[in-house]
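The complex appears here minus one protein chain, its other protein chains still in place.
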Amino acid sequence: MNTDSFEDLRLSLRTFAEERDWDQFHSPKNLACALSVEAAELLEHFIWLSEAEVQRLTPSKKKEIAEEVGDVLLYLIRLSDKLGIDPRKAAVAKLKVNARKYPVSRVKGSHKKYTEY
Amino acid sequence: MNTDSFEDLRLSLRTFAEERDWDQFHSPKNLACALSVEAAELLEHFIWLSEAEVQRLTPSKKKEIAEEVGDVLLYLIRLSDKLGIDPRKAAVAKLKVNARKYPVSRVKGSHKKYTEY
Amino acid sequence: MNTDSFEDLRLSLRTFAEERDWDQFHSPKNLACALSVEAAELLEHFIWLSEAEVQRLTPSKKKEIAEEVGDVLLYLIRLSDKLGIDPRKAAVAKLKVNARKYPVSRVKGSHKKYTEY
Partner (left out) sequence: MNTDSFEDLRLSLRTFAEERDWDQFHSPKNLACALSVEAAELLEHFIWLSEAEVQRLTPSKKKEIAEEVGDVLLYLIRLSDKLGIDPRKAAVAKLKVNARKYPVSRVKGSHKKYTEY
């Protein structure tokens, strides 16, 4: 498998679910729950860490974090497949929206939300 | 831009942050918070929907959901870049771990967690 | 300790943190992260369950869920204490706001968001 391919991951996840007869559980709502829970598990690693501590994560901690990153991406691809959404196209489109919402001249160096300007 | 390219998105997000002088806010911890919040915004669309209602989402609702999918992927790529993690490789590796944790012969048709078998 | 007392829990949590010298970690931001992670751990129990399965949770599963409910309340009280917010008063005030946002005559039997009417 070409590890760089989104499309391969999408198909592998389909096969994974079919082999286990898990398609019945993979409703968009359930997958959205799972995605949110995985994102929280990723966040869990950072809750009590200072910026400095984040800069010196041990390799084993880094590996645990990479596993959570993997989980988030897997559920995002699976959910998108179920909804007929291409996550990369969605990301490219959203980045364009963000560029309009947050023009450089206006937001430089500020973290206000676009509704707060 | 090749919209299918993860690498292009990673570099576009770098430029996006640099132009706005937002790199100072993009610590891994802040980005992990943002990712988790975006995943929840995606989930928000499904909270009160039945399975049947999810099957007949309007195009405008589908578009809103795609925007949230885009946000989740953008923050996941940005966070991964900051941590030096390749999210696709992490996903492929995690899928292999999951295949070992959940062998077909054992879990077919069941949604128990691997710790519950 | 009077188990019904919010105030007692607030003070117990203060003592708990002080005794462990954990006050240094209990910034509002960190506590908001922890609260969000605990809410996700609570949600985790329900991801793959059908409504019918939720109706027949085993006592041991119910106990695990109650522990997560406890964690959410503990972090909510602790975060509120740090911010000088009374969570009960905030809940009563928000319930009044919700009553105005969602007048019975308008929303009866519908789960639309108030912005969608």
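We call the chains A, B and C, going by the order they appear; numbering starts again at 1 in every chain.
What we mean here is this: a residue touches a chain if its C-beta (ideal position, glycine included) is under 8 Å from a C-beta of that chain, and two chains touch if they have at least 3 such contacts.
Treat the numbers as computed from the prediction; the structure is a model and nothing was measured.
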**OP:** Please work out which displayed chains the absent chain touches and list them by label.
**Re:** A, B, C
Subject >> Residue of B:33, B:54 or B:69 touching the missing chain in the full complex >> reply: B:33
**OP:** For chain A, enumerate the residues touching the unshown chain of the complex.
**Re:** 33, 36, 40, 48-49, 111
Original post:
On chain B, what residues meet the omitted chain?
Top reply: 25, 30, 33-34, 36-37, 39-41, 43-44, 46-48
Original post:
Of the residues in chain C, which ones touch the absent chain?
Top reply: 1, 3-6, 9, 12-13, 16, 19-22, 24-25, 27-29, 32-33, 35-36, 38-40, 42-43, 45-46, 49, 51, 54, 57, 62, 65-67, 69-74, 76-77, 79-80, 83, 85, 87-95, 97-99, 102, 104, 107-109, 111
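The rule is short, and it goes like this: only the chains that are shown with their structure count from here on.
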Subject >> chain A and chain B, separation of their C-alpha mean positions in angstrom >> reply: 2
Subject >> Sites on chain A at which at least two other chains make contact >> reply: 25, 33, 36, 39-40, 43, 46
